[in-house]
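Notes follow once the structure below has been shown.
As you look at this complex, bear in mind that one protein chain is not there, while each of the others sits in place.
For chain A:
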């Protein structure tokens, strides 16, 4: 099928990327009256970057709304970010984010997006975030439709190979599409194409051999070519390339794009051993949702980046539904053989653990069961692993995003190491998220950053193009 939008005409504003930030930027710029072309690297069926795997967004609201269970004022949003980033907060961009988040649910609804009300009775309680009806892909469908209706020209399966930057100005964009290479020189460009976490080579340069053991939870198209091109040509680097947001995922997941369903969640119900059959961390210490990311970081330090969550039949019964059924065997030693671990070592670890388990004063209060004299301890939920059959979830660190991006100013223009900012190159979304959140995470923040800064970048780029 011929490309419905051949890369002939040069737009006023070129948007690189196809996720939330890109769509909000394209819609905002087009509404401001300029011509806009959006280049999405993925084919149509896999469009939308990691927004496809997202569900909720964080927004400031002083009053209770149907979309959340209570108010979330500016001061609290600020405090949450300060805590998550351990005090490394950006004094200029963070207020823009928080204040900009106040009207985003209205703005999205105006662009055809629907939210799931808490009246549906089936949402996890959330005071700080609003849930998209049908999840991120439904939002993408609505935003793509709106962008197209407004006259944004869309190109799928179109990859930006390189940017040419000279004297603080973006001169030319090199694009590959359908085996052909094109160049465009638009008046303004907005880079909304995320990080580099899908690139194994890039991961290996920062993580060494450990990168081989990582699973990329998200889109396979986040290869970071644009990010690296900007950094190589004098853009300010923010965040830390050696840090990534990792969560524990099933080791049997596909290399890319497994999304939310690949998470392993029930560590408190069992013990986690490495490939030698040894425990290394307190599995009962964290039961909040923050444990997913904690275990991601821990698994990255495991030998071979693989760990195994061991459960007995009781633990399996209590486990939440999982993408893959756990490996199962009648005895601990048989299970070790299925997993490729030394059976003697695993049997010893389980026996030591079981011997160290102490019931709480109220035996029904399973959260208070704990180990005594065990190193490392299991400080809560320490029920003995005795009921056959035994089961195991093999786990690996699943990379969600990296804390590495380009610095931007309050107009979302890409900052330069020599001082000042690019006059016609803007950035929004995960490619600049480390400005706000150079470490840590709070749920729903990635979408909020994409929407607030995407919209702002669209308006600023349009203003520049009209100058």
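By our rule, a contact is a pair of C-beta atoms (placed from the backbone, for glycine too) under 8 Å apart; a residue touches a chain by one contact, two chains touch by 3 or more; residues count from 1.
The rule is simple: contacts and distances are computed from a predicted model.
The UniProt record for the undisplayed chain lists the protein name "Tricarballylate utilization 4Fe-4S protein TcuB", from the options "Transport permease protein", "Phosphoribosylformylglycinamidine synthase subunit PurS", "Tricarballylate utilization 4Fe-4S protein TcuB" or "ABC transporter periplasmic-binding protein YtfQ".
Looking at A:64, A:145, A:289 or A:331, the residue that reaches the missing chain in the full complex is A:145. Check A:30, A:52 or A:464 against the missing chain and you find that the one touching it is A:52. Residue-wise, the contact with the chain that is not shown comes from A:134, picked out of A:134, A:168, A:285 or A:304. Counting the whole complex, the residues of chain A in touch with the unshown chain are 43, 45-46, 52-53, 55, 114, 116, 120, 122-123, 131, 133-138, 141, 144-145, 254, 257, 259-261, 320-323.
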